[in-house]
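Excluded from the complex is one protein chain; the other protein chains are retained at their positions.
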Amino acid sequence: MKALVYHGPGKRSWEEKPKPTIQEATDAIVKIAKTTICGTDLHILKGDVATVTDGRILGHEGVGVVEEVGQGVSSFRKGDRVLISCITSCGKCDACKKGMYSHCAKGGWILGNTIDGTQAELVRIPFADGSLYRVPAGADEAALVMLSDILPTGFECGVLNGQVKPGDSVAIVGAGPVGLAALLTAQFYSPAEIILIDMDENRLGVSRKLGATQVVNGTDGKAVAKVMALTGQKGVDVAIEAVGIPATFDICQDIVTAGGHIANVGVHGKSVALKLEKLWSHNVTITTRLVDTVTTPMLLKTVTSGKLQPRQLITHEFRLDEIMKAYDTFGNAAKEKALKVLVQGE
Amino acid sequence: MKALVYHGPGKRSWEEKPKPTIQEATDAIVKIAKTTICGTDLHILKGDVATVTDGRILGHEGVGVVEEVGQGVSSFRKGDRVLISCITSCGKCDACKKGMYSHCAKGGWILGNTIDGTQAELVRIPFADGSLYRVPAGADEAALVMLSDILPTGFECGVLNGQVKPGDSVAIVGAGPVGLAALLTAQFYSPAEIILIDMDENRLGVSRKLGATQVVNGTDGKAVAKVMALTGQKGVDVAIEAVGIPATFDICQDIVTAGGHIANVGVHGKSVALKLEKLWSHNVTITTRLVDTVTTPMLLKTVTSGKLQPRQLITHEFRLDEIMKAYDTFGNAAKEKALKVLVQGE
Amino acid sequence: MKALVYHGPGKRSWEEKPKPTIQEATDAIVKIAKTTICGTDLHILKGDVATVTDGRILGHEGVGVVEEVGQGVSSFRKGDRVLISCITSCGKCDACKKGMYSHCAKGGWILGNTIDGTQAELVRIPFADGSLYRVPAGADEAALVMLSDILPTGFECGVLNGQVKPGDSVAIVGAGPVGLAALLTAQFYSPAEIILIDMDENRLGVSRKLGATQVVNGTDGKAVAKVMALTGQKGVDVAIEAVGIPATFDICQDIVTAGGHIANVGVHGKSVALKLEKLWSHNVTITTRLVDTVTTPMLLKTVTSGKLQPRQLITHEFRLDEIMKAYDTFGNAAKEKALKVLVQGE
Partner (left out) sequence: MKALVYHGPGKRSWEEKPKPTIQEATDAIVKIAKTTICGTDLHILKGDVATVTDGRILGHEGVGVVEEVGQGVSSFRKGDRVLISCITSCGKCDACKKGMYSHCAKGGWILGNTIDGTQAELVRIPFADGSLYRVPAGADEAALVMLSDILPTGFECGVLNGQVKPGDSVAIVGAGPVGLAALLTAQFYSPAEIILIDMDENRLGVSRKLGATQVVNGTDGKAVAKVMALTGQKGVDVAIEAVGIPATFDICQDIVTAGGHIANVGVHGKSVALKLEKLWSHNVTITTRLVDTVTTPMLLKTVTSGKLQPRQLITHEFRLDEIMKAYDTFGNAAKEKALKVLVQGE
């Protein structure tokens, strides 16, 4: 079969690879109908993710059709249309029993990382019962691809951890796909204000369409002052960090009100200076989280009921055999005005 | 009347001051029966707390008898024996309505800070209805002085924010009075292990007596390795920071397990390096809090029922007119093996 | 001044009464700008509420202007436009400190019950600091009258106690003003389905306009079967009882799914048979609540931000001196298609 393969920093190719086979009784083999590319895949290609080695098939998002299941799989069978979660969950370890699938003893984020991923014609999914979700009848499968990773990420790490409540003022720093996923799902809880902060005018425009009540272009370095002005100098109840660098975390520290929440979503490569000399007495809660995808069933219901419309995040479409081009486009997101690129199998 | 007065860095005296009088309808005047000295008072004397100015009477803890109340006070009258909370609460502002009295619009920590405090024969208590608590019949008033500040501080900022649960492993960094208050109140929730970390052998010995299951002397810089060894390399569910310097916050970052809590209690003077490059994916919650004293009614019930025995924290006793000597003792806590010093009025 | 006065079962009159005066330092006198009539007022007129005695001015909802305040009132002064809460809160008792204002030691529901109420030109409001809320600049005061009682009632007793979550299926039994208030505020949490059950086609039509995804006319006694059919025989996650009779509570028992919530809002006059022989193993939570109005600040924010539009509940308007006619209309709600009647002072 064909697959998108990583060959060390800067090198990827669309090439022939052996078909995956059942290795454990709990495995399933899924034929990919739709997949997409994640910002994390770009990080991998830069060589930033040490666990990904030469020869790895990338990708941890997708929708597909079950081709084969091991003897221990009881919830799915050949022919079932399924959503693939970016997080693999054995359902049995201490972490899984607590709903913290991200720290599953044998799973977690392994697809397109320590085992081959979804940017291929076929993929092996370990612990299929815990890691796949049935596609609801009549669902828009392109929209569902957004539920593999970015929507539960924005929702769990940003909105739930940030404890967004009706009437709250919320700021989201970073209007990339995950920041926008937080924007869409923050609206589940009817905050009074959602302020999006970014340096890209196109993304700020999209933010407005997707429900931001205010947008702030931080190019001039005055994001903090602008947010404070918008909130009558009170600051926000919830600050969601969706970039992953010290400067954006700093904005969150500076705009959160007493009693408020900083919910970190971004993947950070360095330490940040936590201003405890000010925050120690501010009754602030700071959370970090690798997505657990424990809310996937809830998110599926909100998609089915029409409360959540994730297709809005898809800006480009490609065929699976065009995935090299899809990477080019996604890799130039600002210029191409790309958010999520949908990659379609046959 | 006589009072302990701050006269700039390093200078304090026991001197004559005018008696306080009712200034607002919501004020009460309380005659001090018992008071104590807080670590914060020592910080003030070093000149570290800019809001405290020359001439201020120090002290924010105590038990006393109501001498007089303003017309707006309805819960107390002359002769009532009362516990004075270190936090003044108007009961009417947004923060008070949320139970965040520490950020009361007109109150918060003002006693012995921006208004005269409790280390005196008499003290004026603003918003008396929200800031005083009736002494339960038969209570040990010396024990209750511990409820003015350190017990709600250890409990709210450390134990409640840390979400201690039955079976948890808990580490408390710092075995001073507030760390020990966290130790006593953590036991409300039956954790499996409570590890105390300090550099003072005497305090570690006290910790054992007060319920620590393990103690770690961090003098050799190996506290992290020791805690990891004690927890089978898993780390702790809850790490409570009760010192207030970067090194102790660092220990907390290094020993907290995935899905765990860091509850900051310490008063910090500088930023700390938050290791987001590791923690971003560790599903960790970090909290800060200035005590709200919102749990004082609950703590009073636990004292009355005998579940909490705060008298154990008192190591020395002085008469009010010996308070200069009490400061000397408390200021040499390690040498004097002092925890809390009780200062008795007539 | 003129006021609507109760004179025993079936008897009310619009008559001259002495102007209220400040009795306690914490009182305010408010001139009524807008008021309304509650279903509870009709119960009083039937003689069902024993605490209401001959000569009482009725009414516990309204918006007005502060005329005078006692010396202990610090948050309001003459001329302030205020929302009057149906619940009076002293802010100092144990119940108030827990946020359970409904059980305030000196307050709770007393307006138009044990003291004179708001259906008058002027009203005395005890504990004004805790019982009034400032009208936000530019607010629609007619809409705000709905926040005196029915919106916090539907929200707190129905939606919050029912723990409505994104993706949930919710049933509301009773499409009167309080049931509709629950319908409006349930949408804060983005449930997948909200099924309204009533016997009045007009109210079911209104329910659809206000956001019900399904409506069920229970006239034929088949409401349970219909709800089960709509939910694929699973039942609902949340059943909100907004009528107050055994038959409607029964519907809730029969449609709630395992792990679900029954939130009682209705005022009941008799016991109901709780089917513990079935429910003991169904992991069900049943709640009762007299509204605390503790969410009034949150609701004000949702009105200001436009998330909540309570004016939709107003079907008729009258001048204050027409209030006898307003009662006639509201008393014939089905025939008049009345929901809430707005009564305007000068």
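A, B and C are the chain letters, set down in written order, and residue numbers restart from 1 in every chain.
Rule of thumb we're sticking to: a residue touches a chain if its C-beta (ideal position, glycine included) is under 8 Å from a C-beta of that chain, and two chains touch if they have at least 3 such contacts.
Every value quoted in this text rests on a predicted model; they were computed, and no experiment measured them.
Undergrad: Using the touch definition given at the top, which of the shown chains does the missing chain touch?
TA: The chain that is not shown is in contact with A, B, C.
Undergrad: Of the listed residues C:Leu4, C:Val82, C:Met100 or C:Leu313, which contacts the missing chain in the full complex?
TA: Going through C:Leu4, C:Val82, C:Met100 or C:Leu313 one by one, C:Met100 is the residue touching the chain not shown.
Undergrad: If I consider the whole complex, including the chain that's not displayed, which of C:Lys31, C:Lys106, C:Arg134 or C:Arg289 touches that chain?
TA: With C:Lys31, C:Lys106, C:Arg134 or C:Arg289 as choices, the missing chain is touched by C:Arg289.
Undergrad: For subunit A, which positions touch the chain that isn't shown here?
TA: Here the touching residues of subunit A are 25-26, 71-72, 74-75, 90-92, 94, 97, 99, 129-130, 294, 297.
Undergrad: By the contact definition given up top, give the residues of subunit C that touch the hidden chain.
TA: Residues in contact with the chain left out: 95, 98, 100, 102-103, 244, 249, 258-259, 264, 266-277, 279-290, 292.
Undergrad: Spell out the interface residues on subunit B facing the chain that's missing from view.
TA: 165-168, 187-193, 213, 297-302, 304-305, 307
Here is the rule we use: only the chains that are shown with their structure count from here on.
Undergrad: Provide the C-alpha centroid distance between subunit A and subunit B, rounded to the nearest whole angstrom.
TA: 42
Undergrad: Would you please write down the residue numbers of subunit A that are in contact with two or more other chains?
TA: In subunit A, no residue touches two or more other chains.
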